[in-house]
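Working notes for the structure below.
Yeah, one chain of the complex is gone here, protein chain that is, but the others are all in their spots.
Entry: chain A
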Amino acid sequence: MINTYTGPPGGAPVAGSVPAVTADGVSKVYGTGDAAVHALRGVGVAFATGAFTAIMGPSGSGKSTLMHCLAGLDTVTSGRIVLGDAEITGMSDRQLTMLRRDRVGFVFQAFNLLPTLTAEQNILLPLELSGHRPDREWFAHVVDVLGLGDRLRHRPNELSGGQQQRVACARAIVARPKVIFADEPTGNLDSRAGAEVLGFLRSSVREMGQTIVMVTHDPVAASYADRVVFLRDGEIVSEIVRPTPESVLDRLKALGA
């Protein structure tokens, strides 16, 4: 049986009704025959524009695979994914690259920044790759909000872990992508630095109307989201709207994670 969630019920904190990215019957199989591993089994889910959604699930539940497929980093075995108005399943590697460049932002857990570039160069990298002129005002605003003003000329090895993640956030948002995908963005941070990063992600949704999809296994991190989607064994099994750390934890317990 396939659970399909086409939109958030209630919808109070959700701005638009058009989903930013949609997965429809997405399956992902590694290997063939007896050795086949079903990482995703017919996942159908939509992520609303202007919403902050967390994907949770135990290890091996397929949450990272789902994110990679949604972001056009990985190909699906079957099903379709629509990002904005474009169906990305079936796109060539070059088309996918262009799509990521223009419409997707990333924040990874680690190795987010290029060691040879300064913080500013790292932030502007996606814009330069796509050949767009950066909007200096917007750039200044993002840098200001993230408190990176005096760190722009530093290289990553001269920055703390929290500062590095904030640079990664700035990079993700400065190009105004359709969706930002965040993969365990606070996994390597202490709780204070983690809270700063999560606070910024949430405010970018509330104040700038950004769409964010975040994979995490931390209930506190998930509680910053508007909605949490739970994955187990490659299927979506549950969701919580307007989560709190306690409600997330309870649901995880109930799911046996």
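Observations, loosely collected:
In the analysis below, a contact is a pair of C-beta atoms (placed from the backbone, for glycine too) under 8 Å apart; a residue touches a chain by one contact, two chains touch by 3 or more; residues count from 1.
The criterion applied here is as follows: contacts and distances are computed from a predicted model.
Entry comment: the absent subunit's protein name, as recorded by UniProt, is "ABC transporter permease", drawn from "Glycosyltransferase 2-like domain-containing protein", "ABC transporter permease", "NitT/TauT family transport system ATP-binding protein" or "NADH-quinone oxidoreductase subunit F". Set against the missing chain, the residues A:V29, A:L73 or A:A195 yield one that touches it, A:L73.
Interface note: of A:S27, A:T77 or A:Q109, the residue touching the hidden chain in the full complex is A:Q109. Residues of chain A in touch with the missing chain: 64, 68, 71, 73-74, 93-94, 97-98, 100-102, 106, 108-112, 114-117, 125-126, 128-130, 157, 171, 183.
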